[in-house]
Each structure stands twice: as structure tokens, then as C-alpha cells.
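Just one protein chain is left out here, and the rest sit where they should.
Each chain gets a letter, A and B, in the order it is written, and its residues are counted from 1.
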Amino acid sequence: MASTSQQAHVSFDEERRTPLKRFQQFLHANPTTIPFIVLALSIALFSAIVGGRFFHPFNLSLVLQQVTIIAILGTAQTLIILTAGIDLSVGAIMVLSSVVMGRLAVLAGLPVPLAFMLGLLVGVACGLLNGFLVARLKLPPFIVTLGTWSIFGALNLWYSASQTIRQQEVAEAAPFLQFTGTAFNFLGARITLGSILMLIIAAFIWYLLNRTAFGRHVHATGDDPEAAKLAGINVTGTLIAVYTLAGFICSVAAWALIGRIGAISSISGATANLDSITAVVIGGTSLFGGRGSIIGTLVGALIVGVFRNGLALAGADSLWQEFAIGLLIIVAVAIDQWIRKVSA
Amino acid sequence: MRPVLLSTAAALAVLAATALPASAETIVGLVTKTNNNPFFAKMKEGAEAKAKELGVTLSSFAGKYDGDNDGQVAAVESLIAAGAKGILITPSDTKAIVPTIQKARDAGILVIALDTPLDPIDAADATFATDNFKAGVLIGEWAAKTLGDEAANAKIAFLDALETQPTVDVLRDQGFMQGFGIDIKEPHRYGEEDDPRIVGHQWGEGAEEGGRTGMENLLQKDPDTNVVYTINEPTAAGAYEALKAFGVEGQVLMTSVDGGCPGVRNVQAGVIGATSMQFPLKMAALGVEAVAKFAEDGSKPEPTPGLDFYDTGVELVTDKPVDGLESITSEEALKLCWG
Partner (left out) sequence: MNQTEQNTHAPVGVAPILQARNLVKRYGHVVAIDHAEFELYPGEILAVIGDNGAGKSSMIKALTGALRPDAGEILLEGRRVEFDSPLAARAAGIETVYQNLALSPALSIADNIFLGRERRSEGFLGKYFRKLDRDYMRKEARKHLNALGLLTIQNIDQPVETLSGGQRQGVAIARAVAFGSRVVIMDEPTAALGVKESRKVLDLILDVKRRGLPIVLISHNMPHVFEIADRIHIHRLGRRACVIRPQDYSMSDAVAIMTGAKEAPVH
């Protein structure tokens, strides 16, 4: 490493590069390449092991349905990790929002659109609280969201009284909440509106990150907050906006959750926070902030889904699913570290 | 029900009791696995009502998540320090908690395991529990009898709780297999059976989302699945969503265990064919009674004859009863259900 860093300082001109170095630089410029390769390889692998049952539009669309919620939470998580933060409360916000929507609409008898909006509002408020604590009080995001994870979880238990609202009750009083579960057939695949919703959110966040000034500011804030501040960026405002937006996305994920499980359940999403972080990391977004992509996160979520589904169809013990996913996380982080050394 | 406030209040009560060791009141500790399960909420409700009736003080604790042994160890230690007369515990880790339980018993505290036996079972003074194996047997027999001769060609999906195979998970799963007529081989583990009727095992963490995903994967593995065993009713509700999405809900017999009110209503609605109901309220109430009696005259509760624990009972709930198997209807069950 010492020799390469010296090289970097000597000249304005392009240096000679080894193939490995060139590969490193290619990955640096195209960080989602690896996730795409891993996804393609894992699909090929399971198609070979399991056969046509796996590589069938229906089964692949099933994987898409299975990863929808984690992928939506993953887009929220990507936003936050891009600012070099982390959000352990995404799952708790989602469940709290879904419980608020469900109880207000089904049990309290509020008009469904109003209950839905209030549920979204709860998500926004939770995100705003996270953002305020991180950006204004300058508390570490890990600790803040560790705390709010508990707090939102406790509020959920208190408000829901651990009661489930059954699918039939929701269908009767507030079918709109289950709307995202509506499915249609498309070339042998079965697509739910929840998956479409996921794609819309991802496209929206992609646009925000890549085509607006706000997106540049999010990257810059995560990259080097001091530099961002000196460049005239309102770092505090950017952080608050990011956490609030993440909270909003979590509450949209609540809608997708209700569509998927039909019922309103206070025990959902227990591991959603870690699963979303897994998707983000496998998708090539750096935990150190500043670099990463929404597309990577979608691919990361799909990789996890393909492994879970493929190993299940292959009849493998699920402990190997966990093993494989753990391995992927470590490899992904190791690759990220290696790519980052381009700049060293 | 405000579990968080209650446990905070309970912690304060224990602190107060610690500060005043001379207090003559009888403290009963209740340590559950988690706060967020209606089963434990019902348990706490039963314990509270009974404690009020008998004039003893109840201190409730819960682990943070299912499997949180450290949280339970801390709770038991706090109760020892507070001078509790008895501890009712639903152990998260049936082996790891044993040394701590021994400390409590050495301090002269009556320890009763609720719902989940310790390992070994005699590590507690007594165990008040559902016979989970029997709960499994009931729904297994119901499914087999409902299918009749077709049971020989059944395709059975198992939606269990956790890969770590906690005792309850194993007992219900193996009970179902036994009841259905599958050779369970090693009774302390599931998954090693070789009966071709088994489609596979998936783990749903006892919640809807996991139930749905697990069911989807098993349906992909074998679209002809026609019997589904689920560890509990939320798992069954999630699995049913998957069956609906595949359009096969009509061809499948869904079985479950628990007897929570939403579950019983799902029996009524035809989502679940049969479920085995257990009685958490009774477990806790009996536990508090036993501690009160122990505080009075030092006598300890006896197990049900023929078993190494006190069986708090299990009832099969179904609206499609079969001959030779006693059951109650969902209508009747709604009066008894919890959560």
C-alpha cells in the first residue's frame, strides 16, 4: 500500500496500473457490479440444484414478494447509512404505523383514509424524533435508534395491547389497508401491488439521490460532514430530512406489511432492522457513509431472498441459509474496504 | 394492559421491597419470556387477579425477546434480593436458567415453572404446564381421522418456530407426528424423520410474516400439500394468506396450537381446521395459589399422577369434530380463549 499511495502523490498524470488495480477501480466506479454478479450466480446455482421449480417466473416472483418488505425498509436504511448513520428502529416504526392504521380503522372506526394518513404521520414523527436526536443533540445514531427501537416497540405493545386484528376483520372494515396484497399475473409471474409499491419507492429515492441537490447533500454529509459544512451544506437539516424521510418510508412499508400478512400483528418485524441492514450491506453500500446505491440494496434484498427460497426448495437445513447470508455480509464488507483503498 | 408500565411498576415495587426487608407481605415473582405475546399477557392477568384475591404482592418481569436468558437471570436475582416467597417463571432457556433457579431455591424460594418445563424438569419445585406433546397429538389425530384412508397419501408441511428447536417447538411438532401416525424416531428432535408424507420444515418465528414465507416455500416445494401443522395461530394466519395466494386454501387442512381468541375466531372462519387450546390464565392463577399456600404452611404442589408436571389441561377446538376424539366448538372456545 505504501508504494501505491506514494505513486498517487507524484504525478497529475495517469499511472500505470496492474489488472487487479484496474478491477478495483472499476468496482469503485461501479459498486453494484458485485451484488449483480452474486445475484446472477446464486440464481444460476439454485437453478442447477433445484431445477425448473426454482427458475420459474412464478417462483422468482414469489421471491420478489418475500423480499418486498425488507427491500422497502432497505431503501430507508440506505438513505440513513449513506449519511454514515444506522437505523435500528425501522422495523419498530413499521409495526407501530401498521398497528395505528389498523386499530384506528378497524377498532376505533375512523374513516380508513384518515386512519391511513395518521399511520403515515406516526412514521414521519418517529423519523423526525430520530433525526432530531441525531442531528440536533449530536447523539450517535446507533445509540439513538437503539433507544427509539425500544421506545417505539413499547408504544406498540401499549397501544396494541399485544392484540392481533384478524385478516377477516381488516378485510371487512378497511380493505384499503390490504390493497398492497392485491396480485395479478404477468407472463407466468405473480406480482403484488406491494412489490410495485417497492419499485416506486426505490425509483423515487433513486431519483432523489441521483438527480437532486438533496441527494448530493446526503452523499456529502455521509462522506465528510466537516467538508460538507464548509462547502455550505446544511448538514443538520439534511440529517433531519433523511431520518424523517426514512420514517415515512417505514410507514409505507407498514402498508405493504398489512397487504402481505392480511392481519394487523404487533409481533411482526422483530428482525426487520437487521435484515434491512443486511440487504444494504450485501448491496454494496458502505457502512462508513457517502457511497452506495438504492439499486444495490434491492439486489442485496433479492440475494437474501434467493438464498432463503433456494435453500428451502433444495431441502437444506435453514441453518445453512443463515450461514450463507453471514458469509455474504462479511465478504461484502471486505470488498467495500478493499474498494475504498482506491482513494488511499 | 400496559406491560411496560406494569413491569416498571413491578421493578419499583421490588426496589421498595428490597429497601424494606422487614415488610411482612408475601411477594410472588412472575417472570415471563416476553412482554409482546398475548399468551404471557393473559398469564399476567391471571396472576394479578389471583394475587389481588389472596392479598399477596405480584412483581412481574419479562425478557426482552424470546430466548433472552440474561434478562430472566437478572429478574430472578432481583426477586431473590427482594425476598420473594415464590417465583413463577416461563423459562426462555430451559437449561441455562437452572443454576440461577437453584440459587433461588437455596434461598428458600418456591420456584414453579409455568408453561415451559425446565431441563431437567425437577430443577423447579413444580411445573404447571400444558402438555404440549398431547396438544400436538390431538391435532395430529384430528387431521388423520379427518382424512381417513387418504391420510396414507397426505402431504404435510410443518411450520415450526425456530431453527434452535426449543422444547415446546419439538413437543408440539413430534406430538402432531405421533398423532398423525408418523414414526417420530428420535423424540427430542424434529426433521430427522424419513416419512415421505413430510413435505418439509420451515421456521416462521411464531409470527404471520414468517408463516406466510415458510408456507410459500413449502408450496413451491410441493404444490400438492394438503395438511399444514403450525406451531401457533399467528403462524397459521400467515400460512393461510399464502394458501389463498396460491388458490389452494380449499384443499388444505390447517392445524395449530394455542387457543388465543383471534385463533379461535379463525377456527370459526374456517381458516384453521383445528387448534389445541391451552390455559395460561389457569397456569398463573394456580401458581400464585401454590405460592400463597407455601407461604402459609410450607407445603409444595404435587404433579398430576402419571406425569412429572401438573397438567393444566388442553382442549381440541374444531367445528368439524371427528369420531373418537373429544373436542369443543369454536363457539364454546370463545368463552375460554385468551389474548
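Keep in mind that, in the parts below, a contact is a pair of C-beta atoms (placed from the backbone, for glycine too) under 8 Å apart; a residue touches a chain by one contact, two chains touch by 3 or more.
What you see is a predicted model, and the numbers here were worked out from it, not measured in a lab.
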{"item": "Visible chains that the absent chain touches, using the contact criterion stated earlier", "value": "A"}
{"item": "Among A:200, A:227 or A:274, the residue in touch with the chain that has been omitted", "value": "A:227"}
{"item": "Residues of subunit A in contact with the chain not shown", "value": "8-14, 25, 28-29, 207, 211-214, 216-217, 219-220, 223-224, 226-228, 230-233, 290-291, 342-343"}
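Here is the rule we go by: only the chains that are shown with their structure count from here on.
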{"item": "Geometric centre distance via CA averages, subunit B-subunit A, whole Å", "value": "33"}
{"item": "Subunit A - residues contacting subunit B, complex", "value": "53, 59, 62, 65-66, 69, 153-154, 156-158, 161-168, 181, 183, 190, 257, 260-263, 265-271, 308-309, 312-313, 315, 317-319, 322"}
{"item": "Complex contact set, residues of subunit B against subunit A", "value": "1-5, 35-38, 41, 65, 163, 191, 200, 202-203, 205-209, 212-214, 216-218, 220-221, 234, 237-238, 240-241, 245, 260, 262, 265-266, 269, 271, 339"}
